[in-house]
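Yeah, one chain of the complex is gone here, protein chain that is, but the others are all in their spots.
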Amino acid sequence: MLMETFYAFIIGSLVVLALNRFPRIAAVVAIAVSLLPLFALIYWAPLVGLTLPSYLSLLRFETEISYALGPGTILLQITPLGWFFLFLLATTFPLVLLFASSFVRDNAGGFYASMLLTMLGSFGVLLARDMLTFFIFWEIMSWSILALVLRGHDRRAIVSYLAFGSLSAMLLLFGFMILYYKTGTFLFGEMALEATPLTLAGISMIVAGFAVKGALMPLHVWAPHVYSRSEEPFVAFLSGGLSKLGYFGMILFMYGVATVPFFATWGTFRGVPYFGYALAVIGAFTAFAGTVLAIMQDDLRKLLAYSSIGQLGYVAIGIGIGTPLALTGALFQALNHTFFKAVLFLAAGAVYYRTGRWKISELGGLGYKMPFTFLAALFAIFALASIPITSGFAAKWLLYEAAIEQGFLFVTPIMLIAGVGAFLYAYKILYGVFLGEPRHDVREAPLSQLVAMWILVLPLVVFLVFPGWVLDITSPILQEYGMQPVAHTPYVITTNLAAYNTIAVILALIGTLFLALILYKWKPQKVVPHEDNYLAGEPPENYEYISMHAASNYYEPFEDVFGGIFRKGAERGWEIVLAGAEFLSNGARRIYTGLTEDYSIYILLFFLVLVGWWLLW
Amino acid sequence: MIPELLQPVFVISAALLSIGLYGVMSKRNMLKIIISLGLVDTGVNVLIVAMGYLPGGTAPIENGNYALYVDPVPQALVLTAIVIGVSVMALALAVAMGYYRKTGTLELDKEGVMKW
Amino acid sequence: MRNEDWKKISRLVSKRSLWMVHFCTGCGAMEMPPVMTSRYDMERFGMHAMATPRQADILLITGYLAVKTLKRVVQVYEQMQDPKYVIGFGSCTINGGMYWDSYNTIKDLSKYIPVDLYIAGCMPRPEAIMDAFLKLMDMIDKGEAIGWKKYRKYYDQYKRNQRMAFAYRLDEVKEIKEDDAK
Amino acid sequence: MVIEIIEKILLLSGMVALGFIIGMFFNGFARKVTARIHNRVGPPIYQGYLDVFKLFAKKTNISHGWIFDLAALFSVAGIALAFLFLPVAGISLLSTEGDLFLILYLLAIPALGFALGAGASGNPNAAVGIMRALMLMLAYELPLVMVIVAMMVHYNTTSLATLVQMQSNFKWALFVPQFFIGAIIVDMALQGMLMEKPFDIAIAPHEIASGPMVEFGGKHLGALMLYKMMAIVVETTLFVDLFLGGGVVLSVEQYGWIAYLVNFLVWFALITFVFFLALLINAVFPRFRIEQALKFYWKYDALAALLLLIWVYAGVSI
Partner (left out) sequence: MVALPPVLLIALPLLFAFLAPLVGMVSRRMVKLYTLLVLILNALLSILLFINVMANGVVYEQLSGFYPPVGILLSVGYLGAILAVLINVLSPVVYLSYFGEAENSVKFSMLYMLVTASSTGIVITGDLFNMFVFFEITAVGSYGLVASLRTKEAFEGSFKYIVLGSIGSAFILMGIATIYGYLKTLNFYDIALRIDTMPETARLMSFIFLIVGIGVEAEIFPLNGWVPDAYQGASNRVASFLSVGPSKAGIYAIARLIFTLIPIMSGFELSLLLGIFTLVVGELAALRQRDVKRMLAYSSIGQMGLILIALSLHSETALVAAVFLMVGHALAKSILFIGSRDYSGGLLRNPLIAGPLFLGVLSIVGMPPFPGFWGKWYLMVDLASRGAWTIILLIVFTAIVEGVYYSRYLFRGLNGEIRTLTKSEIASIIILASILILIGLFPQYLYDPAVMAARSLLGGGP
């Protein structure tokens, strides 16, 4: 059924293209096809030690397959790592399409077709057993994303995506070629890497190529533009699901193909190879700078985009440190980020669907108008800010523990302060969109959108209580790389330094909330209209013209302090690179002067040079 | 292999070629360029004909005397080349005419859009 | 514990924790700093100046009120939470004081909001203010400071008077009169 | 089993009640101290209890909707939760179930809950106040976490209970030269955490009408007061646990219940002292602007913390 899944995706995408005029039917077809990876996921669950009831696995999927495709062979095999990331993608994908069924209106067939192709690519990437397969599916995913980016009609998004997409592809290709040159094979399993500088360069290029997709700074430039100018269901999947593939690739190549001893050849810093340490530092910088930039955004989607960049920086830190604790933390963070960022983007989409606005300063007061959207977003924001009443905290905790365990004195404070920064922009979303002065008389989002959001919230709640379940499915990955899994029970995670008992936190919270509720219900209360606000006795009349919303330029003092340093820093750097290329380009262009005399002189000169070179020398 | 006698022909051929190329490289007037191209063609044709020449050879006509006749192939080649050259030249003139009709000049302009 | 006892304790405690919001319009505000600082130190009695009416128990109006200002005062008063007390400070709030014949100053504050206590004088000395506070505490203790109840009870009447004060065209006044007739 | 659970619940509830009681005491204490510095008489030392009682006894309580109500719930519940996870006078009820990171994040629950309610009121003053509070948080957290990380690496633990245990027998972190500096840095951060002057930017009553609390009155304000008072206890306890051995002077194994009592008294004295220091600064300083506060913490305090990190880095080898 594995190859059939791929066929189903290709045929499905053609069918939905043909159904362009009937968006509803196209959505149903797309969702039906999109469930296939989910079935595969369930069927393969025993691989990571999960025993699911057999009636859940409706279809059978091969665990390993090879398929001749012309010059090359497609080699596919499911691994625990692939399963973990497939879990993230396959669960998000149908829900995102469900959301899209009411969100995407024009040219829906193209949308679903491209979405199916992205999933096809991702599915292949997660199963790839050799570099050719990996690259083919990786690029299919990349260009189908490009097709979706094109729908946004935004110059910077298209240019930056394709430019960085080619950069990423070429870095990967270059790196793959180096590995091929050194090992003579494309198969991941058969590569025995020698510790030579060239191999290290290859691995670095590959990691850099993945960093583009994972939007690590300074290779993140495309992400804010793309995230802020595409349709929300797609962006939810891009940020939630597809960006994880970059980190999937990093783990695969840093711990599956290369190994810790390989990196340790060039020395270690506090038990972590310098390579990993550098990645962790870049990750920490990304986490911090992404957060700072997110704080300064007014466009809701840009804010979420920079927040994505920042949060994914943590994943990079975990991968860089590379101890079992850190890898577990990275995977857990990836999982959390998938769900909460998907919810946030979808909530943003629902808000846009009802109000038609993106700017935080133009929204407000939707919490009472769209309570279910608000609550879903609230949960996601709690997870984003890693408040310990969602699963968001467990991941960050693991990462902090890992960093302290290695004695990282300088990386850890940056991680922590980026975490605090997350509160700032999290509150900006809450306040600017859902709280404060109501400005739009709107209804709650449609049912399909609510269902999609709330199902995505579910894992955040479940893994809040039982973070051990995530650790259960990450343990086989660690074992595969010869590492000791992190000690845990369903609700207690234990490290060398401390323990974290979720049940204790939750029960204590319930208890204190109960106490607070008693205190609070003591007295009756009166709800007053929103306009009844204390404004130095000034009654707010004429709501049309007076705005009490403080969300525009919300963190202005912050921008005064940080704006100069961070705003457009990376972008300007890349613009300089581009300007250099364009300078060269101008030079090349000047060759073609448009004059026959010059052209014929070139020919004669070329002839003379050749004659001189060969005959006289 | 190549007879001494032919060296002046090579010189002539080279001279024609050089003049032609010089014309192409220095003139901007279409007609002058076309004339220069004609010179280049002629130079090359002279070279090819010289290739097949045998000193004292006759025309390769079937008259029983097989002993000494010039190689017919280069002549055939040259004939073809001349035909082609003429057709190219005719086309070039037609293009030049068209260009003149559109712009009123035969000079290729330097400031046009067709550059860079 | 009986309800009465409960109320009694509540009053006993409340009187020792009175928070004020100052509505400083006239020159009377000048007399407040001595009351708050070390010379007289009203914090001895748990009194405290608060920034917003939501948090305050006492509305202290220090001086004359123009009609426009009255609008704000009413707004602030209505935003306060029961139980709430009003202290009219200085003669301006009692009879207009030196603005008694001004066309746009209100003369008797208690026509518009229920005043629990007036402090006479132009200016009242800090001693007088302290005395007034103690008096108010005493009234609260005895359950006599019931301005907030009055405002609820005679809400229509107060509203009518306020409208009358805010009206600045003759037809508006006529309208109010017609409403009275009904 | 059931008895054990009931015992535990009672113990925890008692702890929360104790925290609130001490917190309310601190309110009166602070006002008294400030008044004495101002050469005033000041309110009675039990003023905090009166204020909270009065607020809960208000006749009308105005709410702006259910999101607004969440503020009261989450701020009280969150701060109590954070208190439960702190080792108090060497007694660790839940502090072995989590660690210092958990406490740092638990401290955010009441803050965010509070901010949620304040935002829901729709008052621009509240929004500005919350902005300032969050930025202040960002500002003081940097030096704070730098010192905390240094301590974690130095002691090789992240658990606060273990940290307190390691400091028993007067091996206080304060007496380690690096962390003496660290204590000074954290004390400065504490000033911001407690929102005492010069860092009471968020609730500046004269500029933004007490900021986030502008729309709170009656029981809502009462709940917030409880939160603020309890926060004093939590934050000073955090400081005491970090640097002053959590107030543990006698070992429980040796002295039994007397040790509990003495430890408790010492802990109380220490947190009062720490708070007293903050009050002294509070009484004589004017207010910073928010960007000044940010620059103060990130320039001077964080620089000092960075030097500390380098010192610890040179001293620790793993």
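Observations, loosely collected:
We just call them A, B, C and D in the order they show up, numbering each chain from 1.
To be clear about the criterion, a residue touches a chain if its C-beta (ideal position, glycine included) is under 8 Å from a C-beta of that chain, and two chains touch if they have at least 3 such contacts.
Because the structure is predicted, anything quoted here is derived from the model rather than measured.
Contacts of the undrawn chain with the visible chains, over the full complex, involve A, B. For the chain left out of this panel, the touching residue among A:I78, A:I178, A:I309 or A:I387 is A:I178.
Per the touch definition above, the residue from A:P94, A:G110, A:G249 or A:G322 contacting the chain not shown is A:G110. For the chain missing from the display, the contacting residue among A:M3, A:V462, A:I510 or A:L578 is A:L578, taking the whole complex into account. Touch with the chain omitted from the figure is made, among A:M3, A:M170, A:L458 or A:I510, by A:M170.
Across A:V28, A:A45, A:I65 or A:L162, the residue that sits in touch with the chain not pictured is A:L162.
In the full complex, the hidden chain is touched by chain B at residues 1-2, 17, 21, 24, 30, 33, 37, 40-41, 43-45, 47-48, 51-52, 71, 73-74, 77, 80-81, 84-85, 87-88, 91-92, 94-96, 98-99, 102-103, 108, 112-116. For chain A, the residues touching the chain absent from view are 20, 68-72, 107, 109-110, 132, 135-136, 139-140, 142-143, 147, 150, 153-155, 158-163, 165-167, 169-171, 173-174, 177-178, 180-181, 578, 581-582, 584-589, 591-592, 594, 596, 598-600, 602-603, 605-607, 610-611, 614-615.
We adopt the following convention: only the chains that are shown with their structure count from here on.
In terms of C-beta pairs in contact, the better-connected of the chain pairs C-D and A-D is A-D.
Centroid to centroid, with C-alpha atoms defining each point, chain B and chain C lie 113 Å apart. Among the residues of chain A, those in touch with two or more other chains are 532, 534, 536. For chain C, the set of residues that touch two or more other chains comprises 52, 54, 79. The part of chain D that touches chain C in the complex is made up of residues 31, 35, 38-44, 47, 50-51, 53-54, 57-62, 205-206, 209-210, 213-218, 221.
Taken together, the chain A residues at the contact with chain D in this complex read 270-271, 365, 367-368, 374, 382, 385-389, 393, 396-397, 400-401, 404, 406-410, 412-413, 416-417, 419-421, 423-424, 426-427, 430-431, 434-438, 497-501, 504-505, 508-509, 511-513, 515-517, 519-520, 522-528, 530, 532-536, 548-551, 554-555, 557-558, 560-561.
Those residues of chain B lying in contact with chain A across their complex are 21, 24-28, 33, 108, 110, 112, 114-116.
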